[in-house]
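What follows is one structure encoded as structure tokens, with my remarks underneath.
Removed from the display is one protein chain of the complex; every other protein chain stays in position.
This part shows chain A:
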Amino acid sequence: MLTFLALTSVVLLGIVPEQSQAIAIYTGWERHALVGSDIRLSCSFFSWRWTSEDVTFSWTYRPDGSRDSISIFHYTGGAAYVDNKGPFRDRLEFVGNPGRRDGSILLKNLELNDNGTFTCDAKNPPDIVGRPSSVRLLVFEKVPIQAGVITGAIIGVVLGLLVLIVVIYYLMRFLVARRVFSLSVSKHGKKKKEGSQQRQGPVPPADPSKIKV
């Protein structure tokens, strides 16, 4: 029995790493920046293997409205190669730490034409099967309102008004009922109050017997 368990566990341990040998790459989803500012595009990966010396990072850029990608950064064999001919020459800097699985780049002095999708692809030999991850860069002249802020605000205000109107309506009904009750009590004076209290005394014990019948 024990040997059977040991054998199955060894077999499973042998099978599982082979199936989960996919590298997972993480970048942001969307980044917003102002014209003329700098932005750091982060890229990191998760791999079951140790970080090898042949780890590679590569960034490609696809402008908005275009179908073609251009390669702008490549790190391999311990050296970083930045764009020296394309749209980001002299504006790109490698600020990542490959030893710590970080392949982030820094874009300086952003222009309006830099709107587009940046794709990071990392490989950690022998763990090379994975999907590149993309981050979308949006460059603005002035800080815009984030998507959904005004939508949520309008919906929240209207629904809040609705709830408020319902609450006020029920509150008014409750208060009017109480005002009527307190008016009649003050009219008829203390005697009526004492009488109603005495009558209320014996009534609750009588109810359970009624229900039983």
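Things worth noting here:
Simple rule for what comes next: a residue touches a chain if its C-beta (ideal position, glycine included) is under 8 Å from a C-beta of that chain, and two chains touch if they have at least 3 such contacts; residues count from 1.
Keep this in mind: contacts and distances are computed from a predicted model.
The complex appears with one chain absent; UniProt names that chain "Peripheral myelin protein 22" among the candidates "Peripheral myelin protein 22", "Exoribonuclease phosphorolytic domain-containing protein", "Ubiquitin-like-conjugating enzyme ATG10" or "serine C-palmitoyltransferase". Here one chain is not drawn; of A:34, A:95, A:158 or A:176, the residue touching it is A:158.
Those residues of chain A that touch the chain absent from the view are 64-67, 136, 144-155, 158-159.
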